[in-house]
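Could you have a look at this structure, given as structure tokens, before my questions?
The other protein chains are all here in position, but one chain of the complex has been omitted.
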Amino acid sequence: MTIAKSQTKSITQEKAKWMYQKMNEIRQFEDKVHEIFSKGVLPGFVHLYAGEEAVAVGICAHLSEKDYITSTHRGHGHCIAKECDLNGMMSEIYGKATGLCKGKGGSMHIADVEKGMLGANGIVGGGFPLAVGAGLTAKLKKTGGVAVCFFGDGANNHGTFHEGINLAAIWKLPVIFVAENNGYAEATPFEYASSCQNIADRAAAYNIPGEIVDGKDVVAVYEAAERAIERARNGQGPTLIECKTYRNYGHFEGDAQTYKSSEEKQKHLQELDAIVRFRKHLLANGLVSEQELMHIEQNVAEAIEKAVEFAENSPFPTEEELLRDVYVSY
Amino acid sequence: MTIAKSQTKSITQEKAKWMYQKMNEIRQFEDKVHEIFSKGVLPGFVHLYAGEEAVAVGICAHLSEKDYITSTHRGHGHCIAKECDLNGMMSEIYGKATGLCKGKGGSMHIADVEKGMLGANGIVGGGFPLAVGAGLTAKLKKTGGVAVCFFGDGANNHGTFHEGINLAAIWKLPVIFVAENNGYAEATPFEYASSCQNIADRAAAYNIPGEIVDGKDVVAVYEAAERAIERARNGQGPTLIECKTYRNYGHFEGDAQTYKSSEEKQKHLQELDAIVRFRKHLLANGLVSEQELMHIEQNVAEAIEKAVEFAENSPFPTEEELLRDVYVSY
Amino acid sequence: MTRKISFSEAVNEAMKLAMRKDPNVILLGEDVAGGATVDHLQDDEAWGGVMGVTKGLVQEFGRERVLDTPIAEAGYMGAAVTAAATGMRPIAELMFNDFIGSCLDEVMNQGAKLRYMFGGKAKVPLTVRTMHGAGFRAAAQHSQSLYALFTHIPGLKVVVPSTPSDAKGLLLASIFDDDPVIFFEDKTLYNMKGEVDEEFYTIPLGKADIKRQGSDLTIVAIGKQVHTALKAAELLKERGIETEVVDPRTLSPLDEETILASVEKTGRLIVIDEANPRCSAATDISALVADKGFDYLDAPIKMITAPHCPVPFSPALEDLYLPTPEKVLRAAAEIIGDETIVTV
Partner (left out) sequence: MTRKISFSEAVNEAMKLAMRKDPNVILLGEDVAGGATVDHLQDDEAWGGVMGVTKGLVQEFGRERVLDTPIAEAGYMGAAVTAAATGMRPIAELMFNDFIGSCLDEVMNQGAKLRYMFGGKAKVPLTVRTMHGAGFRAAAQHSQSLYALFTHIPGLKVVVPSTPSDAKGLLLASIFDDDPVIFFEDKTLYNMKGEVDEEFYTIPLGKADIKRQGSDLTIVAIGKQVHTALKAAELLKERGIETEVVDPRTLSPLDEETILASVEKTGRLIVIDEANPRCSAATDISALVADKGFDYLDAPIKMITAPHCPVPFSPALEDLYLPTPEKVLRAAAEIIGDETIVTV
């Protein structure tokens, strides 16, 4: 297995702008949540996706509403890449009635089924079988859709990894399994917890292609996804893509991250930053102008500010919501 | 991966006799249970091991009481190979008070912890984590013991396969995972349910050796086990051995086995029979004489008859047993 | 038109009718057909379920809709949850309810909670069919009755039918219900015969059925234990005691009104539940009446359950494990205050 290198110009200008926008939305959304959380305003656990933008965006750039994704506890990036509404997301994180889930789900459960986003998930490994189910529907109903399962390096040792991928493989379902190998599961290194050297090495156990990409190179991710999704849409079954990436923040807000070395942090947060690299790539290839990029960055900043404002000005859910949505009948 | 061929004369005469005896005990025990069950005497579900004798015996030939095994719903063979008492086993299957578990466990839960037999198991895949635990004790207490996990081709798709082997691999535990690939899980072919071609192929996902052996050649199994157990005892961690085998009877007593072809049955029950082959091997290599073999066969037949007699003449457990052994205190 | 068929035939017929009615209804589970990819079984089953309950379905609906699964309960149960959330109406078979240990997360944390966590923006029309019950000499890991665990979990509906006719109507209601339903089938009832309407019909979830009318004593009994209750009622009648037997049929939602109305009439309650006693359906029903029906009660509420131990293998012990009409009579004697009842 070799790490796939990104080719040039596979991406249209329009797509490139969308991707740059989404990456910036994720980064700025997360930076903002980080800032607000540190003020003690936000309730609960928050896991930030900053640093891993290239994965969600490189994959979701190929998807439309008929395609589904399953996500993780670190789900904000997947939501944004799958075009969930920023206001509704922020509001959800605040626990407000205008949240995408009326404030009932919170950060770990943001979902928008109509957009094909089947929910962040508080259970590590929870997404594998769920992606299989969405893939099964796509196959049986012949929708042409695919299902993408995002999962972490920690999840790769959970039993559902094995059961989910095996099922998708024997049924040749249109499912793409995307490992976000950020090197750690909470405070536990991937190398300690996993007996494999690469997650993609495990693809062979299911007779499916396994590919490793630089998960901080959005073009590389985009291209790997293209191959996998084509296979899936052609009825050739699942693919496992491992994206080597890094999370810029701690496991959750409040994590002192003593397990990271400062060189490692330095390298990832500076040299290898996915947004900086994509920006350079776009300029170098003349795909998008400096001005347009700045325009995007600014629009995003405004959108994030608005989302916070929207969330802060929204009301909390009222008492009758407590017992609503437990069953269809109430 | 290539199928290991058996070498000659790695087995001492004494060991060879023990192995021949145990294989015959298993076969005759199971044939007898089959016969009694068909008379409607035995309660519950019974899964027979006949046909797979070479696996349990080839492996357990290396084990002593300080070594542990975990077993499956098809556990009689493992019990016998681990030297559980035949009377106590038969009595257990009858649900009698003199059974190894006082009649409380039955066929699917026969156990003898002092012998290192951690129980047949009604839960497919249940044994993986249990073997890891026994291996962990061996490592921490430095007993020099190993733990063997017997499992079926069906179990190989359960999440516990993945979690158990990964754990044993990262902790370098003295555990040997022995796949009994008899081609079917109930009425479902291995090829349908498993995305891998061989179970042993999955060893690579855990960076451990995977070996395929002819599971109806007890010498081949014996030799593969020797290598694996040596690795384990040397602190080199787990091995996955896949034994290609076949069950002579149905999944459980009462199974019409419509999924088996008659050629397949013919081949396995006649040409490839493990006991017949081992018998020939012993004679051809002059390890044991015809007379001695006949003597063993006859002794076994008597022992099985006695076991049935013992079971039939034993009393059922009495009322106070119902609420005993739930907790240590009662 | 009705005719006598067995409990398992009734369950089978419900699935058949549901699959005919709605192409989104699919069935998944281990060996629900059996023999997948076996040459001579392309359009035929090897088993049709471990107890033959799903026989004939693969012939009629094909292997696209009757899916044999690997032994991967978490995998296919989770898949069934989102298949449901994305447009299918799956029936997932968990062969024995004891195997929930392999897929509780998918049922409890995903299936049951999706709708609520998503603020109502999803529905999960999933039916999980599963076998339960002691008396089959199947030992501790294949004989439990675990409906209490599921009843505890909000977002699930829980059905435990006691007759072929109820089984059919309740299963059809479950399949076409838009919430996840756990449907319990007692393996020792499969051969029981009863009159069952040929047509498609549903029995609403949440409606108890009074299986016998009476004015002196109420017995609420679950699943197979309805028959223990009916036998006890016969014996009690010989002593002049009229027993009302209430079959809740669904534990979640529970028909509180019918139970309370019966106790209001009789003043006495026995609950029969063959599951283990602690935090059980028996305690649930008892606690309901101890609160909302307290003023109706003339005597303590008695529960006839399994003891607090695993299901033993030995027939000698398993027979002692289960509720019996005699145990009911002993409880009745106590709360009616007539020791002679025991000796009926």
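Just so it is clear, A, B and C label the chains in written order, and each chain counts residues from 1 on its own.
In the analysis below, a contact is a pair of C-beta atoms (placed from the backbone, for glycine too) under 8 Å apart; a residue touches a chain by one contact, two chains touch by 3 or more.
Just so it is clear, the model here is predicted, and its values are computed rather than measured.
Within the full complex, the chain left out of the display contacts the shown chains A, B, C. The missing chain, though absent from the display, is touched by one residue of B:Gly105, B:Gly152, B:Pro174 or B:Pro189; that residue is B:Gly105. Across the entire complex, the residue among B:Tyr20, B:Phe37 or B:Tyr68 in touch with the chain not shown is B:Tyr68. Taking the complete complex into account, A:Ala185 is the one of A:Val55, A:Val132, A:Ala185 or A:Ala205 that touches the chain left out.
Although one chain is not shown, part of subunit C still touches it, namely residues 98-109, 112-113, 116-117, 139-141, 146, 148-149, 151-155, 251-252, 254, 275-276, 278-284, 286-292, 294-295, 297, 299-303, 307-310, 312-313.
With the whole complex as reference, residues 68, 70, 99-105, 109, 111-114, 118-119, 121-123, 126, 128-134, 136-138, 140-141, 159-160, 162-164, 166-167, 170-171, 324-329 of subunit B touch the missing chain.
Taking the whole complex into account, subunit A touches the unshown chain at residues 43-45, 95-97, 99, 101-106, 108-109, 121-125, 154-155, 157-159, 185-189, 191-194, 258-259, 261, 316-319, 321-323, 326.
FYI, only the chains that are shown with their structure count from here on.
Look at the CA centroids: the one farthest from the centroid of subunit C belongs to A. Subunit B and subunit C, compared by their mean Cα positions, are separated by 36 Å.
Mean C-alpha position of subunit A lies 45 Å from that of subunit B. Here the CA centre of subunit A is 40 Å from the CA centre of subunit C. In subunit C, the residues that touch at least two other chains are 69-70, 72, 74-75. Touching of two or more other chains is recorded for residues 157-159, 192-194 of subunit B.
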